[in-house]
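With one protein chain held back, the other chains of the complex are shown just where they sit.
Order of writing sets the labels: A and B. Residues in every chain begin at 1.
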Amino acid sequence: MSPEFLTIGMFVTLIVFIVLGLPLAYSLAGTALIFGLLENGFNVDGLLGFFINNAWGTMNNFVLVAVPLFILMAQLLDRAKISDALFEALYVVMGRIKGGLGLAVIFVCVILAATTGIVGASVVGMTLLAGPKLLEKGYNKKMAAGLICSGGSLGILIPPSIMLVVFGGLTGLKETSVGALFAAAIAPGMLLALLYMGYVFVVCQVKPTYGPAISAEEASTYSSQQKMWMVIKSMVPPLVLIFAVMGTILGGVATPSEAAGVGVLGAAILALARGNLNWQVIFDSCKATLRTTSMVMILVLFGNLFSATFLFVGGGDVITDLLIGGNLPPGVVLSIMLLAVFVLGMFIDWVAILLVCLPVYMPVSMELGFDPLWFSMLICIVMQTSFLTPPFGYSLFYFAGAAPVGTYRMIEIYKGVTPFIILQALGTLLCILFPALITYIPSIVFG
Amino acid sequence: MNRLTKMIDKVVVKQAEASSLLMALLVVMICYEVVRRYFFNAPTIWSLEFTTFLFGVHFVMGYSYTEHFDGHVRVDIFSSRFTQKTQDILYIVLTICVTLPLVALLGIWAWDNAITSTKILERLSSAWEPPIWPVKLLMALGFTFLFFQVLSNLIKRFSALSRTKANR
Partner (left out) sequence: AQDKKTKSDRQKFGADPRIEQVKHLKVKTSDKKHRWKMVLPWTKGLLFYDMAVHFCDTVRLASGGRLDIKAYSAGELVPAMEIFDAVSKGSFDAGHDWPGYWKGKNEAFIAFGSVPYGLDAELYNIWLYERGGLEEMQKLYGQYNLFALPGGQAGQEMGLNSNRRASKMEDFKGMKVRTWGWYLDILNELGASGVATPGGEIYLSLQTGVLDAAEFSSPAVNYPMGFDEVTKYIIQPGVHQPACQFAFFFNKQSYDALGDDLKWILDTAAKETQLWSYSWLNNLNAEAIRRFQKTSEIVMMDESAIVDFAKTTQAYLEKVKERCPDCKRLLESQEALKIDFADWRSARAGVTPWPLDEVVKGKLHE
C-alpha cells in the first residue's frame, strides 16, 4: 500500500473514531494498530513489540515527572483553600477593573510558565486552581477556557521549556543552542501574554458580562487597609511558594523537574500552617492526582503510538514531498512552512512535527538566508499554537480532563480558544515584522 | 456478571489507591536528593532513576483507574447529539472492535516483554543499574488491569442497554 494512501487513511480513520465518540486515547492507538499492521504485513509480533518499547520509554521519561508534581501541588493548594483565597484576593485587589481577575490569571500563568517546561503541568494546574474561581465570579465560560488554555500553553514557550531543549538538540547548530533559544523565547512569550491581556481587557470593557469586575457595593465593603491585609494574608504565601520554586531553579538548587517536587513540599507546609493538612487531605489529593495524571499519560503514550506509526507508514516523507515546491520568493516559502506547521499542529503533536519538518526546514531556511535563531523561534511559536488548535489541541484536552465533570463541552472550549489562536497569529506576524523581538535578548546575552 | 464487574472494579480501585500514594513517596525522594546534593554535596546515583520508576509505576497502575471513572478525554462535538441508545450501541461496538483488542494485545505483549526481561534479570544501563524486570512486570500488570476494567465497563454498559430495552 502506498504511503500516501496510508497517511490519508490514518487521519480519516482517526476522525471517524472520534466522531463516533471513542475516547481520544483509544482512537489514536486504535488507528495506530490498524495502520501499523497494514504497513508491516500483519506482523503482530513486530508491531506490538515496538508499541511496548514505546510504553516502556514513557515509563523511563524523567522530564514528565513534573506533570504529577504540579497536579499534586494544585490539589493541595486547592484543598487547603489557599488557591481560592489567592484568586479571591486578586479579584478584590483588581477592584473595579473589568476583566481584572482574568488579567491576574494570565499573570500567574506567566510566572508558572517560568517554573515548568511542559504544558500538561501548567494547564492542568491552572484549570484546578483558577478555573472554578473564574466561573464563580461570573466570567464567560468560553472566555475562562480560552484564558487558561492559552495562558497555560505559555509554559512550553517561556523558558525553561522541553520543546526548546528538544529543538536545540535536533538542529545541531550553534546558533540555535538551547541557551540561545531560551533567551530568544523570553520576549515572544511576554508579547503573547501581553496580547492575551490586551484582548481580555478590551473585550471586557466592551462586553462587561464576559469578565465582570467586583460590584461597587461589594468593593466598598473592603477598606484599603482590609485589602492590604487580604493581600498579605492570601497572596504572599502562594507567591512566596512560586518564587521559591523559581528561586531553586535559578539558584542552582534544583532542576526544573525537581523544583516541582520542592513546590509540593512547600504547598504541604502552607497547608499545614493553615491547619488544613491531615491524612485524609493527603490521601484525597494523591487519588485525584493519579486520576488526572493517568488521563494525561495515557494520552501521551497513545498519542506517541499514533505519531510513531504515522512516521512508520511513511507519513513523514509524504508531508516532506508536499512541502518542497518550486522557486518561490523567500516570504512565500516562509509562509508556506509556518502554515504547514500550523496545519500539522491541528492533528499531531509538536514532537512529531519537529521530527517531520526540521530536517527539511533548516537547510531550506539556510539557503534562503534566514537568521536560524529567528526562523527557529517562529516555528516554536507556531508549535506552541498547536496546543490550542482544534481538533487536536493537547491543552484543550488537559483542560477538559481536569475541569469538573460535566462543566464543559468540547465545542465550548474550541470556541473559547479561537480568539486566542488569532492572537497567536498576530504575535507570530509581529515577530516576523520585527525580528528584534526574537534576536535582541540573545544578542545582549551572548554578545 | 454483576459479581464479576464488582470484583474487577474493587480490585482496580484498591490497587490504584495504593499506587496513588507513591506520589507522596516521590516528593520525599526528590526533596531528599535536592538536600543531599545542594547542602551536603553528596548526590545519590540512584535518585533520578528511582523517582522516574516511581512515577512510571504510578501512572501505569492508574490507566485502569482513569478507565474506571471514564476520565478519558472525548471530542464530543458530534457524539453528544446522538440519542442515548445510539451512543450505547456505538460504545459497545467500538469497545469490542477497537478498545478491547487494543488493550488485550498491549497486555499480552507487555507480559511477553516482561518475561523476556525477567529471564535475563535485566538491569538498567546506568551507574546505579537497578533491576528493571520487576518494573516491567508491573507495567504488564497495569495493562492487565486496564484490560479487565475495559471489560467490566463494557459489561456494565451492556446490561444498562438491555435494562432500558426491557423497560420499554
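Basically, a residue touches a chain if its C-beta (ideal position, glycine included) is under 8 Å from a C-beta of that chain, and two chains touch if they have at least 3 such contacts.
Bear in mind that the values here come from a model prediction, so they are computed numbers and not experimental data.
Participant: Sort through A:Asn60, A:Asn276 or A:Ser443 and give me the one touching the missing partner chain.
Facilitator: Considering all chains, including the one not shown, the answer is A:Asn60.
Participant: Quick one: which of A:Ile111, A:Met190, A:Ile336 or A:Leu355 touches the chain that's been left out?
Facilitator: Among A:Ile111, A:Met190, A:Ile336 or A:Leu355, only A:Leu355 touches the chain that is not shown.
Participant: Return the single residue from B:Cys31, B:Ile77, B:Leu124 or B:Ile155 that touches the missing chain.
Facilitator: Per the contact definition at the top, the residue touching the missing chain is B:Leu124.
Participant: Among the options A:Ile111, A:Leu311 or A:Ile336, which residue touches the chain absent from this view?
Facilitator: A:Leu311
Participant: For the chain that got dropped from the picture, name the residues of chain A it touches.
Facilitator: 43, 45-47, 49-50, 53-54, 56-57, 60-63, 160, 162, 165-166, 168-174, 177-180, 249-257, 308, 311-312, 316, 351, 355, 358-359, 446
Participant: Kindly note down the residues of chain B that lie in touch with the hidden chain.
Facilitator: 37, 41-43, 45, 48-49, 113, 116, 120, 122-129, 132
In the analysis below, only the chains that are shown with their structure count from here on.
Participant: For chain B, which residues count as touching chain A in their complex?
Facilitator: So the residues of chain B in touch with chain A come to 16-17, 19-21, 23-24, 26-27, 30-31, 33-34, 38, 48, 51-53, 55-63, 65-66, 69, 71-80, 82, 87, 90-91, 94, 98-99, 101-102, 105-106, 108-110, 112-113, 135-136, 139, 143.
Participant: Given the complex with chain B, which residues does chain A contribute to the contact?
Facilitator: Touching chain B from chain A are residues 17-27, 29-30, 33, 44-45, 48-49, 51-53, 55-56, 58-62, 64-65, 68-69, 72, 248, 252-254, 258, 261-262, 264-265, 268, 282-283, 286-287, 289-295, 297-299, 391, 397, 400-401, 409-411, 414.
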